[in-house]
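These notes concern the structure reproduced below.
Only one protein chain is missing from this complex, and each of the others stays in its spot.
So that you can tell them apart, the chains are marked A, B and C in the order they are listed, and the count of residues begins at 1 in each.
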Amino acid sequence: MDFNIVIAGEAGQGLKTVEAMLTKTFSRHGYYLFSTKDYMSRVRGGHNFMQIRISDQKLEGPDEGIDLLLALNEESVEIHRSEMNEDGTMISEIESDENDIVYIDAKGLAKDVNPRAVNTVFVGAAFKIMGLPTEEAEEAVKEHFADKESIIEDNLTLLKAGYEAVEQLYNLKGLGKKDDRMVIDGNSAVGLGALLAGLSYYAAYPMSPSTGILHYVASKQEELGIVVEQAEDEIAAINMVLGGTYSGLRSMTGTSGGGLALMAEGIGLAGVTETPIVIADVQRPGPATGLPTRTGQGDLLFAVNIAQDEFPLMVLAPKDQEDAVYQTFRAFNLADKYQLPVIILSDQFIGDGSKTIKEIDTSDMKIERHLVDPAEVEGEYKRYKYTEDGISPRAYPGQLEDNVVLSDSDEHDEFAHIVEDAETRNKMVAKRSKKMAKLKKEDLLEPDYYGPEDPDYILVGWGSTAGPLTEARKMLADEYKVGHLAFNDVWPLPTKEIEAKAASGAKLVYVENNAGAQFDRLVRSETGIKADYNILKDDGRPFSGREIYRRFKEEVSK
Amino acid sequence: MDFNIVIAGEAGQGLKTVEAMLTKTFSRHGYYLFSTKDYMSRVRGGHNFMQIRISDQKLEGPDEGIDLLLALNEESVEIHRSEMNEDGTMISEIESDENDIVYIDAKGLAKDVNPRAVNTVFVGAAFKIMGLPTEEAEEAVKEHFADKESIIEDNLTLLKAGYEAVEQLYNLKGLGKKDDRMVIDGNSAVGLGALLAGLSYYAAYPMSPSTGILHYVASKQEELGIVVEQAEDEIAAINMVLGGTYSGLRSMTGTSGGGLALMAEGIGLAGVTETPIVIADVQRPGPATGLPTRTGQGDLLFAVNIAQDEFPLMVLAPKDQEDAVYQTFRAFNLADKYQLPVIILSDQFIGDGSKTIKEIDTSDMKIERHLVDPAEVEGEYKRYKYTEDGISPRAYPGQLEDNVVLSDSDEHDEFAHIVEDAETRNKMVAKRSKKMAKLKKEDLLEPDYYGPEDPDYILVGWGSTAGPLTEARKMLADEYKVGHLAFNDVWPLPTKEIEAKAASGAKLVYVENNAGAQFDRLVRSETGIKADYNILKDDGRPFSGREIYRRFKEEVSK
Amino acid sequence: MVDKNIYQADRETAWCPGCGNFPLRTALSEALSEMDLKPEEVTMFTGIGQAAKMPHYIKVNGFNGLHGRSIPPAVAMRVANPKMTVIVESGDGCTYGEGGNHILHNIRRNLDIIHLVHDNQIYGLTKGQASPTSMAELITPVQTHGVNAEPFNPVRFAVGMKASFVARSTVGDREHLKEMVKEAKKHKGYALIDIFQPCVSFNKINTYQWYNKRVYKLEDHDPTDHAAAMKVADKFGDEIPIGVIYREEKPTFRERIPYLKDKALVDRDVKVEDMEYLIKEFK
Partner (left out) sequence: MVDKNIYQADRETAWCPGCGNFPLRTALSEALSEMDLKPEEVTMFTGIGQAAKMPHYIKVNGFNGLHGRSIPPAVAMRVANPKMTVIVESGDGCTYGEGGNHILHNIRRNLDIIHLVHDNQIYGLTKGQASPTSMAELITPVQTHGVNAEPFNPVRFAVGMKASFVARSTVGDREHLKEMVKEAKKHKGYALIDIFQPCVSFNKINTYQWYNKRVYKLEDHDPTDHAAAMKVADKFGDEIPIGVIYREEKPTFRERIPYLKDKALVDRDVKVEDMEYLIKEFK
């Protein structure tokens, strides 16, 4: 069972509320969900839509084709008509003879109850058409409009009105509530991972599509007693966050491409001062302003080479919303362990999209701050002490009695004082690079491999393409021996697995959401291995598994 | 004949004046010069030195070992003693029995004449010791202190006093003035190339070691009637320069690593708005503040991947001061032809260093603006018109009657209006990438190759290592069959020559002034070719040919 | 007079119905037409935001650059072409937030530009976070307990800096706004107009009504009296004055570059031959 619902209309028409109610309800009915948002860089008008895919099986990405369209305005019928599946249905306010359109007089029904709640009529109608009972939807309405009695009342009335206005067409049935699952969007997931890791200070400047992280952590600031600060610009944000860590707080910022560009110098500062920070880059297409509300994976090489000269840096890309929680948590521990900046490369696809995932399991989550034990500091404190593994004792001001803590952006000696001689420079460069060596040895995640042991083809992806690639692999499995290599850590690049796979003789098919095959170039620069095929997409829209399947057949196995 | 002079002392002691007088004089005597500056990031005190190497043969870099030391303070004798060549001489105010020290009572001699001109005593002594007549030095004094009669007088007196106070030790002789040569530092060279190209607007924020460009072009602003504006920050600078080109002016900015980081977003803006600009990055070691007055080649991968997502961009690296003039000129023409940002990767080594070069020959220098011919614009002007080669007609506001000129940082249509649809996005990405394809075909410079046809080893370098590598190759030539591949254009990367050389089976020895072998990684990512050996140096000091020679023997042919 | 319709591009806008950006655009078109400026005689520089989309919706030359960077690209046009009318326009977030350093220093440059700030006291395009001018009590998804900083009063800031022309207006009074634009154009030097522009989607405090109830036209105010101007500038509460608040004639950016005179740098005729002498200087 695999059912694809699209809610379409103008910006400002309340699509998000409809999505929220549907999502909650399906989830309570025990369905797996995967939703994506396609919206324009504007506040009202234009054409936006959200896709909710539901299934009794775990879902890993969006699919093409629409089973049920909630057309909140007339235009939407025209726009999406060609995508309708054969038995698909459109709920619309257009009176029409065509039998794939279910007419509903939503405005008429809402007029006397509450015209602003007109969308709930669509929700009610949708449930009836699908054959689902409304109890869970009623619950969802109550939770969504919490605190506002009269509004809840109106929405419940309209839910019922919608339900009663149409006929049942499908037979979806509830599957029963499953308690080990949750539904989360990627931006909240990054925020949640950070909060679980003990985030105390988040400073950022709003920028689509990263603002969801800011909003989520801000919504928790009071109850957790942490500080979320809106900076005057991204340069302030990154420097605030450096000050946060220096002051002893787990600190993070989030942005998108243009903001990341403004943070470049500050990320280098984190490198040379060895200040652990976490930066989320929720990618959107560029260059410059580009397509502000769309998705892409065009910042990879930029992130890996983010500032002048060289310094320890880690870049990792969550594979989906679930992974985003764990990877963000991990990012904080690794930043602290190696005293370096960690960039999390997310994107609009997972950032704005939601997915049913297994409930986050915290049993292996340990906050590891790696701060110096004051008892171990003897004599004058050396912030940049030479050590075997390059990691120096890190303290924050006020932590050590009778000792001050100095941090410096110039090349410096062990005490953080400015130096210019070649000898100290060489020692400090060596010290910093030892940290990368250790990181590679101890903490780098090799990509996950899924598929047969002797594949003819291997789909290679990084970050958010993992889900669509999983689906594509399954579709291809009937016809080909095809595996899937899914990278999490992209810098430093884990090379063992890809080298082994390349050596096996399987054809490598890189699938990336950018125009320049950036991951292919990165892998090649580190290993010499080159893709045999590149399936690329750079139009701001995510891949679906079906699309990859099709393009594989068109471009790879012709 | 190859003679190495070092002038050493504190910052603020006037080393630059001594260097200027010596340089001018040697040049007038017909010598080839190569000078480098080693100075600290401070205004007074510390230890600075300048090296002037002179020869009757063309020089390509600095050398080790000192023949004549002008020790302007006592400390300098100690610091440089170990570097003295066997027959070397030190001029110093220290009374000493050691016979490599020539004592001179400079302060005493200057006391009654002009204590501030004490250094000129050293200059006079130096010429006597070397066996050179003083006429040319007198000319140099007069030019250097132009307009200040009494100061000229004092300096001439002290020049003579110094001359008379010591004995001749060497026998250098004048070679006679050569009129087809000039001496120029790399920063002025970039500025000169820009001015010749018709630079009308230079906006920048001071940053070592790039400030020399700013100072040079500013010194010419009034006489050329152009505008040099000190921006409030580098973000302003890059956006000013974009506005400059948009307004119809050839525009440029210059900075170093940290400033380049702040310009990243603006360079992406140049990419998407297709606004031709030239950016000089005079590299210094980082990360962050790093070593502000030293040299390095650590910004390569940063420059190549300078901003979010992908856009047409060219990065080129001048090989020496002469090349800097021509390459900068070329950068403007290419920026205009392809409507893209061009980054010139210079560094402190050539930026602050001076060299005797062949007089710049302007006969092949043609300013090519590639602006639209208004007569060819029919109907509504399309700034981003789709064309076969991706290059659209560029106009500036006011240039076209009855037509406006719009430029946009969002993804846009041919008229520069914001779009969000996938189709236009794909078309515009394709249009922009066609420009890169054309650039690769028509204008990319393959690296120069020097050496035997069937080398066993090839030294591979980019930008400013060209000179030292030339010298190293010559030293190695007696013992090995060794060639030298010198890259100018580094992005897009010209691949033909390196591919041919790699295929020949010669061992590739990459020599770079950075820690991470960035060029090796870049070449590998584009061609799969990897260095057989990497000779790297990242301590802020330039290579000398001799050092490369030695390290070749230690690390390559062991 | 240039037909005012020429400015109103027929493109669909991305603005919300009822947004204050519409009357602002109308006032601007009318002012341009009444000042008899042809589209190609005007260049508009904007940043990013809802306000900053203006050059797509009005027909003049336009450079729609980066968020926060509306002013820097305008500097060159002032030296390139003294005859061009230059308008810098953007939102309050773009101008006073991300771009704060540029307004600070361009007040000092005293470029001859018309600077229009759509002050809706909110970040519109990114959906409702506090802008520098937001009221302290504004609750948003980020400012969950109000703003962590005092609101920025752009007029007091600019008058404090002795910007050469500082005015405030509101889209609620189109005639007034038009008048201010014309005054700004007449003024030689930098001219800031902070314009109240209600955001009907996100700012539920500073509505049309809120502004209409509070604004009053300055009368008997001498804008050349700095102390008086400071007092007026400080008023931002139950009563908010609109009009020209401060004005001071002083040297413009161009005038400080004496050798430019009235040359348009864009007309500079460059020949490599003429610069050969530069090469000789290195001999």
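Quick notes
Just so we're on the same page, a residue touches a chain if its C-beta (ideal position, glycine included) is under 8 Å from a C-beta of that chain, and two chains touch if they have at least 3 such contacts.
Quantities reported herein were computed from a predicted structural model and do not represent experimental measurements.
Note that the undisplayed chain, when the full complex is considered, contacts A, B, C. Of the candidate positions A:173, A:220, A:370 or A:385, contact with the hidden chain is made by A:220.
Summary of contacts with the chain left out: across C:167, C:199 or C:257, the touching residue is C:257. Of A:20, A:203 or A:460, it is A:203 that touches the chain left out of the display. Between the chain not shown and the residues B:233, B:389 or B:421, the one that touches is B:233.
Interface with the hidden chain, as seen from subunit A, comprises residues 27, 179, 181-184, 188, 192, 195-196, 198, 200-201, 203, 220, 222, 224-227, 229, 231-233, 235-237, 239-244, 246-251, 265-266, 269, 273, 359-360, 362, 365-367, 396-398, 400-410, 416-418. With the whole complex as reference, residues 97-101, 104-105, 108-110, 132, 136, 145-152, 156-157, 159-162, 226-227, 230-231, 234, 250, 253, 256-259 of subunit C touch the missing chain. Panel shows subunit B; residues 12, 40-46, 205-208, 211, 214-215, 218-219, 221-222, 228-230, 232-233, 258, 288-289, 292 of it touch the chain omitted from the view.
The definition used in the following text is that only the chains that are shown with their structure count from here on.
Distance from the subunit B centre to the subunit C centre is 40 Å, each centre being the mean of its Cα atoms. Residues of subunit C in contact with at least two other chains: 14, 48, 66, 68.
Subunit B has residues 235, 265, 269, 273, 409-410, 418 in contact with two or more other chains.
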